[in-house]
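Have a look at the structure below before the remarks.
Removed from the display is one protein chain of the complex; every other protein chain stays in position.
Each chain gets a letter, A and B, in the order it is written, and its residues are counted from 1.
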């Protein structure tokens, strides 16, 4: 067995941008949480020592999770405040051997990439463990990330954040898949940045930039899939990544598929799930355990996790629906539902702007271009939408919010808010002739 | 053949509490009106002399009805004013033999109980015809009805109305299934109560209470089903009672069931009924004669009587729909429709409170707890609901009412009322550039 660096998985940090969802590392895209899926993959790749940096909110659950993977040494440390990636790595330092020359592989739980990236990184490092390695995502068009500056000899000499399309130093964007030849040296460089004062929170990137001047850093180019989970609508990208892994039709033995139901393409139907008469599941699609796809309902290009009801004539298309959601005679399009959402009869997530432009969404009060031509709603845990609610493209609805019948939701609704619409009615009394008829 | 008492069926009384429905005794839960079904059962049990007490509104129809049952002597008398059950019985008195010692069995048409209750009552009386007998419904939890007071020796010594949960004298609630050993004596006791003055309208109960001090009354305990039809939503209980009697799948020869339609469980499909492609009828369910279940529609746990259209993608769930109703691309949930209701495309009967509490409904201006966690709408004869109307849980809509498109119905609508909603619109004119494009 080849040796591997110690793996550091960053799974903490603030998650306000993922609102109204929670804890990216615990989201499930199948039967197991994302972190669990990632850990198992790293295990298969030969990693055996892992440090997970959690935050105070997800620490307990992550600790319980990692204990479920045998034959893997995982230490969970906590970053108590969201003070940047550099600070997160500093929390991991005490969990590492204190000697010099300990290699570490830094990754983030919410970067979803092909296995090939990790294989290529490891191979590069195994060929020359004295250097450090940075994954470089090759893309032609401009992307507002960190660009890698590469010397003619192929050595990495620096990084520049969001240089603008006109000033790209290369076609290589930094993905957080970094092998550092010497963890102690890395930590020292990061500490120096924090001491230097708190301008912006890219201490880690600045520390690396400086290290690159002294030590050999090389790029490992990558041109596979890359889905980063920063904004809640990106759950759909990650979902698609995992949906595309479904091959053929897997129907649990305990599941029921009615004779007049239709399964098309690559489809996973979980334990005790039921697909009722006239319903269709069109792949790639994932139906979780105990979930019911009701009469004449349609689920396509979607994940509906466990214990959900996709009621009569409901359509779920290109959407992610977490556990215990109830949907009835409604349309869930290009949307993300946290657990326990009630989406009543007649509800629709409008998903297309009249001007056919990209759908924007507000993040911390700022309009952000989601980059998506179609986007429905993002709905937090336990929200209740009464009958005939319409949500406009890109709106977000907070946890336990209540939206009254017939409401048009044009703006985000905060956690726990109740929004109602009151109609003015015209009442005409019957004439005497009508009354006696 | 064993002898039987003369049967008195109370089928009159005011029916304001059943609004917007009418005449409980004439409601159909299958092919025949409730009174007819009851009469046939009494005939099968051996009763051959019957007096039905009607009211001025239902008298003619009841008279016509009873004439259709051969080999049964039924006299119909009319109670002209709703002055209580005692008065109703007094109207029956002239139809009884005038001699002493004539036994009578007093029941109400709108108490739906198992046959076993009547069998037990008759057996008890046949063993000792000198005593009188009162059915006692055994239930552990408190019920706001008349409780029976029983002596240690098993003799019935009195009755008390709504004693409160803390003061229950027994677990036995009075059901109106009473055998009186001597009709003449009963009538005298009732007359005495009316002479004594008109305090409340429970003259019959007070008369019985006094008779119990002098004569032997015994309890016949009962622990089967009991559905009383007092409020309109109780139609659903009675419906369930009769739905549960359907055994297996009965499809009339003249009915049409498409190849891709689905029948599940215990289902009755009447003459000339049509179940179109992709539709499903999920039992227990009753589809009446000439009724169409349209393409991709769903009827489950419901009765849809004759000549109805359950249009494309309509869902009828746990609902009672009388003759000649038109439904189209709508959702009828936990609801009761009188005949000739038009329920247009996009309409929904919301059936669940956001707080998941019991649904209340107003009876004569007073909020009444219906005891139901799910309840849709009760809609009177000939009401027209235009497209996209939403009815909130428990609302009632009067006969011939008209509800305009897109209306949210939060309150009861009276007979003949027309309710509309007027939207304010923002109109933006095209620019000149747009006009010329």
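As a working rule, a residue touches a chain if its C-beta (ideal position, glycine included) is under 8 Å from a C-beta of that chain, and two chains touch if they have at least 3 such contacts.
All values derive from a computational prediction rather than experimental measurement.
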| item | value |
| --- | --- |
| Touching the absent chain when the full complex is considered, from B:99, B:364 or B:425 | B:425 |
| Candidate in contact with the missing chain, chosen from A:23, A:87, A:323 or A:388 | A:388 |
| Residue, one of B:344, B:361, B:381 or B:417, that touches the chain absent here | B:344 |
| Residue numbers in chain B that touch the chain omitted from display | 258, 260, 276-278, 295-296, 312-313, 328-329, 344-346, 384, 386-388, 402, 404-406, 421, 423-430, 434-435, 437 |
| Hidden partner chain, residues of chain A it touches | 260, 262, 264, 278, 280, 282, 296, 298, 313, 315, 331, 333, 346, 348, 350, 352, 354, 388, 390, 392, 400, 406-408, 415-422 |
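Here, only the chains that are shown with their structure count from here on.
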| item | value |
| --- | --- |
| Cα-centroid distance, chain A relative to chain B, in whole angstrom | 54 |
